[in-house]
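Every protein chain except one is present and positioned as in the full complex.
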Amino acid sequence: MVRRYVRQMADGDVVEEVYLTTDKQLRANRNGNLYLQLELRDRTGAISARMWNAGEHLFKSFDAGDFLFVKGKVQLFQGALQMILNSLERVGAEGVDLADFLPHTEQDVSKLYERLRTHMMRLANPHLRALAECFLMDADFVRAFCRAPAGVRVHHAYLGGLLEHVVTLMDLADRVAPLYPDLDRDLLLMGVFLHDVGKVRELGYDRAFSYTDEGQLIGHVVIGVEMLNEKVRQVPDLTGEPFPVEILLRLKHLIVSHHGTLEHGSPKLPMTPEAIALHHLDNLDAKVHIFLRDIREDGNKSSAWTQFNQALQRRLFKGGGGEADGSLLAGDEA
Amino acid sequence: MVRRYVRQMADGDVVEEVYLTTDKQLRANRNGNLYLQLELRDRTGAISARMWNAGEHLFKSFDAGDFLFVKGKVQLFQGALQMILNSLERVGAEGVDLADFLPHTEQDVSKLYERLRTHMMRLANPHLRALAECFLMDADFVRAFCRAPAGVRVHHAYLGGLLEHVVTLMDLADRVAPLYPDLDRDLLLMGVFLHDVGKVRELGYDRAFSYTDEGQLIGHVVIGVEMLNEKVRQVPDLTGEPFPVEILLRLKHLIVSHHGTLEHGSPKLPMTPEAIALHHLDNLDAKVHIFLRDIREDGNKSSAWTQFNQALQRRLFKGGGGEADGSLLAGDEA
Amino acid sequence: MVRRYVRQMADGDVVEEVYLTTDKQLRANRNGNLYLQLELRDRTGAISARMWNAGEHLFKSFDAGDFLFVKGKVQLFQGALQMILNSLERVGAEGVDLADFLPHTEQDVSKLYERLRTHMMRLANPHLRALAECFLMDADFVRAFCRAPAGVRVHHAYLGGLLEHVVTLMDLADRVAPLYPDLDRDLLLMGVFLHDVGKVRELGYDRAFSYTDEGQLIGHVVIGVEMLNEKVRQVPDLTGEPFPVEILLRLKHLIVSHHGTLEHGSPKLPMTPEAIALHHLDNLDAKVHIFLRDIREDGNKSSAWTQFNQALQRRLFKGGGGEADGSLLAGDEA
Amino acid sequence: MVRRYVRQMADGDVVEEVYLTTDKQLRANRNGNLYLQLELRDRTGAISARMWNAGEHLFKSFDAGDFLFVKGKVQLFQGALQMILNSLERVGAEGVDLADFLPHTEQDVSKLYERLRTHMMRLANPHLRALAECFLMDADFVRAFCRAPAGVRVHHAYLGGLLEHVVTLMDLADRVAPLYPDLDRDLLLMGVFLHDVGKVRELGYDRAFSYTDEGQLIGHVVIGVEMLNEKVRQVPDLTGEPFPVEILLRLKHLIVSHHGTLEHGSPKLPMTPEAIALHHLDNLDAKVHIFLRDIREDGNKSSAWTQFNQALQRRLFKGGGGEADGSLLAGDEA
Amino acid sequence: MVRRYVRQMADGDVVEEVYLTTDKQLRANRNGNLYLQLELRDRTGAISARMWNAGEHLFKSFDAGDFLFVKGKVQLFQGALQMILNSLERVGAEGVDLADFLPHTEQDVSKLYERLRTHMMRLANPHLRALAECFLMDADFVRAFCRAPAGVRVHHAYLGGLLEHVVTLMDLADRVAPLYPDLDRDLLLMGVFLHDVGKVRELGYDRAFSYTDEGQLIGHVVIGVEMLNEKVRQVPDLTGEPFPVEILLRLKHLIVSHHGTLEHGSPKLPMTPEAIALHHLDNLDAKVHIFLRDIREDGNKSSAWTQFNQALQRRLFKGGGGEADGSLLAGDEA
Partner (left out) sequence: MVRRYVRQMADGDVVEEVYLTTDKQLRANRNGNLYLQLELRDRTGAISARMWNAGEHLFKSFDAGDFLFVKGKVQLFQGALQMILNSLERVGAEGVDLADFLPHTEQDVSKLYERLRTHMMRLANPHLRALAECFLMDADFVRAFCRAPAGVRVHHAYLGGLLEHVVTLMDLADRVAPLYPDLDRDLLLMGVFLHDVGKVRELGYDRAFSYTDEGQLIGHVVIGVEMLNEKVRQVPDLTGEPFPVEILLRLKHLIVSHHGTLEHGSPKLPMTPEAIALHHLDNLDAKVHIFLRDIREDGNKSSAWTQFNQALQRRLFKGGGGEADGSLLAGDEA
C-alpha cells in the first residue's frame, strides 16, 4: 500500500500510518483531563497530534525517537493542520523503511556515485588516484559518504546531499579547470572530494539530522584532515612510493582553507590557486542550490517574493508580477 | 457620521464600520466547527476579529486587501482587544475614504508643499531652479511626492512623510548653510530635494506600505539617479543652455552617497562638502524625529523608559522619576 | 514553617504561601467572564497564576511589585505548571523576609567580606591601604557592596554576587601576581576592588534586579570614578600626605579600561600591566563562572549538551555520552 | 627598429628611446647645482632617471604626461636601476605608438571580441539578443569596451582587461549554466556582459590608468544602469515590441548587486539565482586570475612564497620546497 | 621686524630667526665628520635643518623643545626645502611670543568668547544658567578653554579650536532647536558647552599639541564628568536650591554619550533627544569643517581631487575639471 506522507495530508483525511515521533508531552486541559501532545514526522515534514483522554500509562509506553503506528483524523486548527488520534502503538525500527523518515536527494544515488568514481579514476596523478582508491575501497566510508547530508539545515540537508554536492562540484571543476591552464586540475578535483569528507563523522543522520559530539567539538575541517591522514598511510602500498610531502600539504591546505575566511571557520586563508578556486566553487554551488530550492519550494503563489530566509538574511525574487509586500527588511530604509 | 477608529475602541463597544482586511483564515475549533479569523485595520492600528460559525462560502466572498463593512462587539481577550463579528460584507474601494486607512502626517500637506516650492524657487543657480521647475511641473510626480511615506517602518512612515522629512531638511539646510560660507547652498538644497526622490517608486503606498519590486531589486538610490536623468534632459528647453556637466555629477553624487557608508547602502562615500552635510543633516532629522516620537507615543506612564526600539537597539529615557526596570539590555553587563 | 518555593512545586500541590507579584492582568474569557492572570515569583523562579471569576475590585487591591498571600492548586498546563488561585491578599513588605524573593549567593556573605577585608588590610602601599579603609569605614557603602549583584542577568546575578565575584578575583590576583614580579600587586588588588564598585549605584536590587536611571544613562564605569574621587579626598586625613597623583591616575585607568575594548564599553584601552591583567582575570572569572553554572544547572539529563546560551552564542558540552541533537547552530555549516 | 622596453634594461645599457614621463622634479644637490629627477615609463614598467646640471628652462620644456625622447645610460644604484640622461626632448603623441606605453592583454583582442559576439548572438531570448545588438552596433562603445582595463590596479589592470575578464566569465557561465537547469542562461550571460559595462566610463585609460571624476563620484554600478537605460530605449525599434519590464528589472538588479554585499559597494544584495551566480563567478575569475598571475610573475626564485599581496592580505604558496621565511603575517600568532 | 615664517621660505632665502626645535640628532657623514640634523618649527610648519661640522658640545647646548635663534640659508634638496645653518643659539622662552609657534584660529578669540557668553546667559533654566556662570567665573578655566585646540590632529587642531568648535555648535543648536519644539533647547546648549570641556585637561598645548597622561589614560569624556561634578557643587550657592538630580543626570549623559557609539569611545549610547541631536550636530560641524579645510588648503592646483585623507579614508572632490588620477583607493575595484 502506498504510504500517506505528511505533506499530502488535507483537512478531514482519515489516516492509518507509521510516523517518527520527535516530541511528546502529557498535558492537562482546563478541566483537568489529561491529553497527549505529540510531534509526528516523516521525510516530507512534521505535524502536531493530540490524543484526548490519554493517561500516564500510554505516555510511558514509548519515547521520543520511536516509531508509532497511529489512527486518527486530520483537522485544520489555528491555520495549521493537526491530527486527532484515536489510537497509537509503538512499532520497532526493524519493521519500517528508514528512507521514509528522512528527506533524501531526488537524484539516483548509485548514478551519483558512478560519476564520483569516474571522476576519481580519471585523475592523472598516480598518487592522487591511489589515494582516491583507498577511500573508495573502504566500504564503510563509501556507505556513509553516500548517505550523509551536506548539512543539518542550510544546504543539501537531506540523505545523499553530501554526495550530490560533491559530484556537482566535481562536474563544475571539470568544466571550469580547462579555462585556467595553470590550475592543477587533479589537485582541484581531489580537493573537491576531500573538502567536506569530515562531514560523515561530523553529522548524525540515522533518525534525524544533528551534529555528533565530535562534529560539534572538533568540526569537519579537522576531522577531514584526520581522515586524510588515515588513508594516505595506505597509499604507498598501492604505488610503491612514498606519498609526496608537498602534495599532502596542498591537500590538507585545501581542506583547512575551504571556508575562505577565519570568521567562517577556516583556520587558514586559501593560499594556492586550487584552494581559492575550491572555495569559490563551493560557495557558488551552495548558494545557487539554496536560491533555486527556495524559489521552487516557496508555497505562496500570490507573492512575487519568497519567505524571508534567515540564513541568507533576505527574501528572493520569484517574479511574475505583483508588488512586494510590506514585511521586507527595515534595514533598507535610510 | 464620525468614523470609529481602531485606536478608540474599548471593551464592550458595539461597532458598525468599514475596515481594511489584511489577513483572513478559515479555522476549525475543537468541535470541528468552522470560524473566520481576520485582521482588520485602519490608519490608527489593527485589531483581530473572529466570526463564529462561518463557512467556506463567506470565506471566499472577499480577499485580503478588501474593505469590509462589519458589525460586531469589542471584547478583551488574553490581554488584548478583539472583535466578535455578527456580520461582514465586502464594499468597493470607491465608497471609502482611503485616507482613513493609512496613517498620514499631522501637518498640512498643502502648506508643506508651499514651503518646498518656496525653497526651490529661491535657488539662485538658474540651472538648478529650472531643474526644480521640471520636477514641479510634473503633476503625477508632485502627487506621488506629496503622498509617499519616507519609509515602510522606521521613520516618517506615514502618507506625506517623505514631503515632511524633505521640507524639514530644507528648513535645516537653510538655517545651517549660512554658518559655512564655503558650502554651496543651492547644491545642498537641491541635494535635499533629490536624495530620497526615488522613494516615490521604491515604495508602494496605496492600501498598505510596502516595497515595490523595483524598490526591492534596485532601490531608491539608483531610481533617484534615473529620475534625475529623465528630468535633466528637459532643462535646456527652459534655460536655453546645456545643463553643466559638473553640476549634474555633483547632484548624482549627492543622491548616491547620502547614506554615508557602503554598509548602509551608498555605493560611494560622500566626497564633497555638500554631500557630507546632506548625510549628517539627514541623519540628524531622522534620528531626532524617531527619538521625539518614541517618547511622545510611549504608552506606559509608569516607567521612565520607553519600550525597547529594535531599530535603535536601545530604550529611550523619558524621565520623570522611577527606576529603570530589569528588562534592559544584557549587553551592558561586563 | 518551611517555605514552599516555586522550584519545589509539582502538579497537584496545594499551596498557601506569600509570593512577589511581578505582573498582573485582568482578562475576559470567551464567555465574557473576567479572570486575573498573574506572575508570582520568589528567589527560586516564577510561575503564572490564574484566578477565575475575579473582578475589577480585587484587581485594583494590589500592584505589581506587591507581596501576595495566596491559596491555590498547582496544575500542569501546556507543558508548564500554573497555579489556580482560590484567594489572594496583599501583605506588607515588613512581614516578609526579602531574602526569600531574590536569588542570593550560596556562599556566606560575612566570610566573603572577611576575605575582602583581609586582602585590603594586607596592601603594602599606605595610600592604597588608607583608601581601602575609607571605603570600608562607610557602612552604607559596605552594606550595598555586600548586597549588590554583579549583573542583572549574565553572571553572578544574585544578591552578594558582586562581593563573591570581587573576592574570587582578589584570590586569583593574589595567586597570579607572584608569577609576574614586575606587576604592582597592590595596584592590581585595588583595581580588582574598584573595577565594578560603580555597580552598587548602577543596579537596583531591592525587589528585582534592574538598572537604575543613573546606571542606564551613565554606567558603572563613570560612576566608579565618581565614587573613587569622593573617597580619595578623605585619604590625606588618614595618611597626613596628599594622595599621589600618578597612583590616582592609574586607579582611574584601571576602572575606565577594565572592559578591555571600546566596543565593550571601556572608553580607553588598557595601557598598564595591571590594567591588562585585571581585564583578563575579570574575563576569566566571569566566563568560567558562567560555564560551570550552566553545566551544573542544566536540567536536561538526556543530552550531552546544555541549552543554547544566548549571551555566549553557543551550547556547552556536558559530556557523558550521546549524540548532540539537531538544534545546533546553523552557523557551523559551510 | 625594435623598441627597448624598461623591463629589458640592464646595468650599463646605453639607451635611445621614447618614454612617457609620469613625474618630474627640479632639485639641488648639496653643492647647490640643479638636476632633474624624472620617472620614465612604458607598458613594461617604470625607471627613475636623473639629468645632472639641468636648468629651469629645460624643466619647463615639458610636463608630466608628455613623451620624451631620451639618450642616456642605465646604472645600478641602491639596489635598483636608474638612468643617467645626457639629453631629453619632448615628442608629440602623434609620433608614438600608444600601445607601447600601457600594459595590454596578452590575448588577441579581435579573437576575444569574436567570442563575445558569438556568445551574444547565441542568446535565445529575442529581447536580450536585440539589446546585445544595440550595444554592439555602437562603434564608440565597442572600441572603448575592447580597450578598457577591468581595474586600475587589482585585477585585469591592462588594456583589453575588461574584455578578457568578461569573455572568460561568459565561457564560465556557458559551461556552468547547464548544471543548473532552473537557472536562466540568457539572463546570466547578459548579466555577465553588463555587470562591469560602466567601467568604460568609470576608468580613464588613455596614457595611464585612473578613475574619471564620474567614476570616482558615481561608480561603475550606477553608470552601468545608465548605459543600460540608454540602450534599452532602442530595442523596441529592432523587436517591434516593448522591452519586458520584469526582464529590465532583473538586468538592472544583476548590475546593482554583483559586488555581493553592501560593504563591497552593491546597494542591493543578490536576490535572484542569476544574480548570486554572477557574483560568485565574477569572484572566482577575479581571484583565480590574481592567484595565478602573482605566482607566475613572482621574481624571487629562492622562496616557495610570493611577496605579500596587500589586496589579498596574504602571501601565496608557489611550492617547490624550502622554508617559508620569517616575514609572514604576525596575525598568525596566538 | 616682521617674523619670517616657515611657510614663507623659498629656495635661496637667507634667514635669521627664532624657531622651536622639535628634534635633534648628531650624525656622521661618510667621511666621519659630524653634523647636526634638526627639525625647526613655528606655527606655519616645520623644516629640517643641518649644520655641518658641528660637535658634541654644541649638540648638548640645547634640548628638543628649546627655542633656537639660527642663521642660515634655505635650499631645495630632494624635492623639499631644508636649511643649512651657519650658527645657532638657545634663547629662553621669555623672549619669544609663544603665539608664533603654535597654529591658532583665524577668528577673533574675544569675539568667539563673547558669543559663548551671550549664548550661556540666554539660558532660560536658572540652574543651567547658574552652572554656566560657575564655569565662566573660573578665570583659569576660561583661559584654558579659550586656548585649547579641539584635537591634536584631526579637526580644529589649533589654539582656540575648541572654543571655535563649541561656539559654532552653539550657533547651530540655536538655529536648529526651534525646528523641534519638543527638544529641550537649554539642555542641548549646555550639552554643547560641556561635551568637550574635558579637553582642556586631556590635551597639552603649551609648545606642541599632545595628550596629557591624564588625557591618554582617562580621556576627556570622564574628565568632563569630573569637571561638571566640581562646578555643580557650587551652583546651590547661587540659586539657593539644590541642583535638580535629573538635570544633572541628563548633563552627564550628554557628555558620556556624545561620541554616539561604543566603538568611538562613548561608554553609553545616546538615549535622550538632546543627546542624539548633540551627537549628530557635533559630527556635522567636525566633518564639514574638515571637508572645507582640506579643499581650501589643498596645494595641488592641477588636480580636481585633494590628497588622500587618512582619517577620512578618501580623497575629496574639488572640481574644476580634469581626470581623477590613478592613485585612488584600490578598494573601489570589484
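Things worth noting here:
Read from first to last, the chains carry the letters A, B, C, D and E; within each, the first residue is number 1.
To be clear about the criterion, a residue touches a chain if its C-beta (ideal position, glycine included) is under 8 Å from a C-beta of that chain, and two chains touch if they have at least 3 such contacts.
Not measured: the values here are computed from a predicted model.
Put simply, the missing chain touches A, C, D, E once the whole complex is considered. Among E:38, E:163, E:192 or E:217, only E:217 touches the chain left out of the display.
Note that of D:11, D:63 or D:206, the residue touching the chain absent from this view is D:11.
Among C:60, C:90, C:111 or C:287, the one in contact with the hidden chain is C:287. For the chain left out of this panel, the touching residue among E:91, E:121, E:208 or E:245 is E:208. Where chain C meets the chain that is not shown, the touching residues are 168, 171-172, 175-176, 179-180, 182-183, 246, 250, 253, 269, 271-273, 276-277, 280-281, 283-284, 287-288, 291-292, 295-296, 313-317, 319-321. On the side of chain D, touch with the chain left out of the figure occurs at residues 11, 75-79, 304-305, 315, 317, 319, 322-326, 328, 330, 332-334. Touching residues on chain A toward the chain that is not drawn are 213-214, 216-219, 221-222, 225-226, 229, 246, 249-250, 252-253, 256, 262-268, 271.
As a working rule, only the chains that are shown with their structure count from here on.
Shared contact partners of chain A and chain D comprise B.
The minimum number of touch steps separating chain B from chain C is 1.
The set of chains touching chain A and also touching chain C is given as B.
Looking for a copy of the A-D interface in B-E, A-C or B-C, one arrives at B-E, which has over half of the same contact pairs by residue number. Rounded to whole angstrom units, the spacing between the C-alpha centres of chain A and chain E is 60.
Centroids built from CA atoms put chain E at 42 Å from chain B.
Multi-chain contact residues, meaning those touching two or more other chains, occur in chain E at positions 246, 250, 253, 271-272, 315, 317, 319.
Looking at which chains touch one another, you get A-B, A-C, A-D, B-C, B-D, B-E, C-E, D-E.
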